[in-house]
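One protein chain omitted, others in place.
Let's look at subunit A:
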Amino acid sequence: MTGYIIRRLLQFIPVVIVATLIVYAMVFLMPGDPIRALSGDRPMSEQVQDRLREQYNLNDPFLIQYGKYMWGVFTQGDFGTTFQGRPVLDIIQQGLPVTLTLAAVAFCFQAIIGAIAGILAAVYKDSFIDRFVQVSLVVAVALPTLAIAFLLQLTFGLNLGWFPIAGTRDGMVSYILPGIVLAAVSTGIVARMLRSELIEALQSDYVRTATAKGMKRSRVVTRHGLRNSLIPVVTFLGADLATMMGGAIVVESVFNMPGLGGQVFRSIQAQENTIVVGIVTLMVLFYVVVNLLVDLLYAVLDPRIRYE
């Protein structure tokens, strides 16, 4: 087990290098001169421009720039500074709690609502409950995220006034609507996945055995059926948690939240390359770590899987 974890951690190295290299290259290749964009219409002397270029390593060849940047990140935790001179780490530290809270709310929502809907639909298969769950999930998955966001903002924010529709000033309450929007599609996927897995499990021989042992239906479903059906669902939830950072870009922009997602969006527009690379590097790291945790959890849930 320990050997497996060490090997997996070593595999991180190429993954992180390739992922960050791609991001860095894309930002590097973006048209336009960031220094000129910074100065805008105001005149800036050649000397100042040169000094700035030197400071941000802009004169170095691509790979050297990349190497210097990554060296800073992994040896000193230095994600660089913005052209305004503010450390990128500062910006990350400011936005990270917002994005993590949003992701946590969305994750809870899709895990809990998705699981409840999936279990009900499977246990009461072909009943009204099943149909209702199925239809609402198709709607949740099929509607574009933006449409769901505006719909919720309009109904629960403006008309009913239950939830704030923008910003994070009202504390946890302000995370509820964005959390639901971020979770909508995955909730549908979780519910449908769990439904079909659980239906299959409930028809299996070991569930028949549990019934023949005289177990109550509720125990048969939760202890014997659900335990087996959760394995693929947990895998999906884990992978999904990792991709939530990407989904946060849209949701944070729509709900005007000061998180990392919105920050990336604004920074790309402003050609603030260091911020983009810093945040994306962080997202990549988050993704690989979560994926490792999911794989380890997988072995806990399914004893037939053993990592050596």
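Quick notes on this structure:
Basically, a contact is a pair of C-beta atoms (placed from the backbone, for glycine too) under 8 Å apart; a residue touches a chain by one contact, two chains touch by 3 or more; residues count from 1.
Throughout what follows, contacts and distances are computed from a predicted model.
One chain of this complex is left out of the view, and of "NADH dehydrogenase subunit L", "ABC transporter ATP-binding protein", "HTH-type transcriptional repressor YtrA" or "Chemotaxis protein CheW", the protein name its UniProt record gives is "ABC transporter ATP-binding protein". Remark: the omitted chain is touched by one listed residue; of A:119, A:137, A:210 or A:242 this is A:210.
For subunit A, the residues in touch with the chain missing from this view are 203-206, 208-216, 219, 223-224, 227-228, 231, 301-304.
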